[in-house]
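Here you go, one structure.
Only one protein chain is missing from this complex, and each of the others stays in its spot.
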Amino acid sequence: MSDEIRAAMPEVSGNGHQDVREVESEFVRGHLLQAYGCFSSGHKFCREVCPVYQVTRNEQHTPTAFHANVVAMEKGAARLEEVADNYSYCTLCGGCELRCPNTLFVGDFYRNRTRTVKLVQDMRAAANKAGLGLWPRWQRWVEATMVGKNEPVLDYEQIRPVDPNRVADWAKDLPFEIPRGGENILFVDCEAAYYRTSLPKAVAKILHAAGVPFGLMYEQWCCGGPSLEMGYPDHARYLAEHNVADWKKAGAKRVFVLDPHDYISFVDMYPQFFPEEELPEFVFMIDFVAELLDQGKIQFVKPIEKTVTYHDPCRMNKRLGKWEAPRKILRAIPGLTFIDVDHVTQWAYCSGAGGGFAVEHPDLAKKIADLRIARAKELNVEALVSACPWSERPLTSSGREQQLEVLDLLEMVAEAMGLND
Amino acid sequence: MATLTVPNPVTDKAIAALEQAIGKEKVLTDVGARVARTRVPAPFPVHRFAEHMPDVVVLPESAEEVSAILRIANQYRVPVVPRAGGTGLADGAVPLHKGILLDIKKMNKILELDLVNRTVTVQPGLNMLKLNEYLAPYGVFYPDDPASYPVSIIGGRIGTSGWSLIGSRYGHTRDLVISLQVVLPTGEIVRLSDGGGAPKVRKASTGYNLKQLFIGTQGTLGVVTEATLELFPKPEAELAAFFGYESFEAAYRSTGALSTSGLGTLAAVILFDERKVEYLRRDDEAYIPLPERIKAVVATALYGVEEEVRAAANRLFKIARETDGEYLGDELSAGDWASRHDRYATPLHGRLPDGTVVPMSWHCEDAAIIYSELPAIKQKWHEITDRYIQKYGIFDNWGMFFYSNNPYKGWGDYLVEIDIGIWEQALNEETWQAWVNLKREITRATLEHQGSISACHGACREGDAEFIPVEMAEGGFELMKRIKRLLDPNNILNPSKNFLHLAYADEEVTP
Partner (left out) sequence: MKQVRKGVVLRREDLHVFEVDPALMTRVPQDVTDAEQTRIVRNRWEYLDWMHRHFAHNTLLLSAVTEAPAHGPGQSAH
């Protein structure tokens, strides 16, 4: 950590280190029963859907191994510090835990299911708590986030913080003003606010054109999800607390969310930190656009003459079961030829961008993105449409190499509504 | 006595040689790599976890690399255990003496698709579902369909001589493999087909039928590095029909009538006994509402050209009705059938004697038994299992299935399965030994009824392996030992599996 960053770091608990044996026994105690739930099955139905395994073909990067390690630790056959690094080989896409028969076939009957995502996150947190120092790039990423209050998305090399005062700069050259505060808040994810600024602009135009009043936060911070995913739950909470306070001050009743990663933080992580009644309603923009379309509040007037296929963002499809709205929108765009790959096949697809994977393992993440683009190429389409800004950067770069265009669904909606003219 | 109780450890020198031969990044010694390849889904002596961890894991990508690994193993006299999907239910891929674990999953390339001659040639690390996703646009299909279809892989299918759910229509693994490339224990690379050496010829009388010799050897005779496989047209139509019966006897008779119907599209006949139905009524959504009068079930499935399937369905329905079968409805039939391609074995099926749910691991007995003996074996196996449940309280009886077991026909012998839950968290040496004894009693019953110990998983672990010399007493086991020694003079490949340490009993041969 540079001195500059250190000086600017806020006080957040969870930076201190605990004895690794203590951390291990606490971890094993907390996860043993669920670990046996997998270890005693050991059937590995999860394996071929796992995007990381698909590019490493290494059995130690699988949910089966993640669970077996816990039993091995209990039996003294492994130590936490010997196996912890394996848990960095995961994009937290959730494909495995849905595909697992313990979820898919009987999760409803027993109301107990496989929770690999949680296991991986908890192991990352445990390793950090024990001060193992396994993942310097994640550490730097989270520290830079604490300073920049948003993720350091403009500098993957050095991982330098962004300027928190520029989080709403994307809105500057819009033809209309967006107020601060209000009942409807648009939350613009870090990647979109600083890097893919065309996306929040498109969303603002859509809402404006549909006559939906909305404002921005007084001071928007990172949702905190990535900090949790990289094993820094206290930092995640620190960021989350700020956002909840900001919404309260704004009088927010509804928060429009344009990014799947933010959305899952809000509906999955925030309820673990705050009572439900303190939280606003979270509306995923794609769902909202589908609704507006249904109600006739927006119209597609401009054809987009292209043949495309669609990439299901992992968190939407695999972790939240949302796959219908984007398909509905694509089918409604005039001129568009939509070649669908069903969402079940896509349990095995991923862009490699999630769960901090691309920060710590950029080479493997690139292989995952390359594979996703290659699969789209086989369909003889002109473009791959995604609905997740995090996926769009690696996919665009792999797409450039393989000559395939990558588009954002909400940006296409703005285009089809004629809002770019 | 076995000479292989204390194998040579894999030394740093051997590891350095492996690294030099195939590259550092494909030789793994870290604990995570080794833990991940310690067990398969069969019951595991978890209290002795570390005993089964390999010393080193290698991830070769070609036959030449496999060959180099085996030569090094011979030089240093250390064991090599091939591992494919690691889903085997008889411990074939579990290291008994640590050593080198040879993981073939990186060898997953599709080498040639020949649509004219209807073959596909692949490396052995590929999974069947993935292969069929690749084949789908061409309208062809590789029909090896175990209940581990989405996860087991071709090398392991060959290593075990697997059984396919739709094998009565399409054949089983051994019928679907046209030719093989194999690396022998001493490192030579050979190509073998059915009675000859031409890679795409399905039947020849030129030489010995060496292909079959290398199918079902559990990695004790060689490592398969390439396979040429049979392609079928993707089925136009599928139809599954499940029938209920008021007694096991009625269902058993109906099974006989259905499986001898002569219907060419009949892919499977599966008989569920009373205990299986009772168990499914306990926690399978589809079966919970079945009235108590339904005591046994017969499942059937048809695959083929649509006109054929429609005609066969009428005949099937007629036979089932005439033998007192009651159709269980479209939803149950289609839904249950679709789930059989990855038949879920989930640990929460486990119940302690007081009815409470605990995660249990799964034992899947898989003897091959002729039709006439099925009622008797059912009675014996349940009697044995229930006795152990009563005494130890950590097992659970999940009932029995009887599956048609022969290629291209429904009749003959059946894959007889009793599913038993084992509460692993409670295992210690005493209860583990109890489990092995249970297993032994089941195996003895199989042999008493002219059965074979294993239809598809293999007989490589305790409780099975020691009975191979009994089942193959008329010279068969002697021949196996001679072949093993001839091909593997230093006992390198998967030592002690199938009781084959006896091949070296009269001289000191150690790894």
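First chain written, first letter: the chains are A and B, and each begins at residue 1.
The definition used in the following text is that a contact is a pair of C-beta atoms (placed from the backbone, for glycine too) under 8 Å apart; a residue touches a chain by one contact, two chains touch by 3 or more.
All values derive from a computational prediction rather than experimental measurement.
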Visible contact partners (per top-of-document touch definition) of the missing chain: A, B
Candidates B:F317, B:Y371 or B:Y392 - the one touching the absent chain: B:F317
Touch criterion as defined above, residue of B:H47, B:R202, B:K234 or B:H382 at the omitted chain: B:K234
Of B:M107, B:L192, B:A268 or B:V358, the one touching the omitted chain in the full complex: B:V358
Touch with the omitted chain, as defined above, among A:Q60, A:T103 or A:S351: A:T103
Touch residues of chain A, complete complex, unshown partner: 33, 37, 98, 103-105, 107-113, 320-321, 342-345
Residues of chain B (touch criterion as defined above) contacting the omitted chain: 129, 132-133, 136, 145, 234-239, 241-242, 244, 281-283, 285, 288-291, 294, 303, 306, 309-310, 313-314, 317, 326-335, 338-339, 341-342, 348, 351, 355-359
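What we mean here is this: only the chains that are shown with their structure count from here on.
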Gap in Å, rounded to a whole number, between the CA centres of chain B and chain A: 39
Chain B - residues contacting chain A, complex: 28, 30-33, 35-41, 44, 46-47, 49-50, 53, 59, 85-87, 103, 105-106, 108, 125, 127, 129-130, 133, 148, 150-151, 283, 285, 339, 342, 344-350, 357, 359-362, 424-425
Chain A residues touching chain B - in the complex, by the definition given at the top: 33, 36-45, 47-48, 57-60, 62, 64-65, 68-69, 71-72, 75-79, 82-83, 85-86, 101-102, 104-106, 109-110, 112, 345
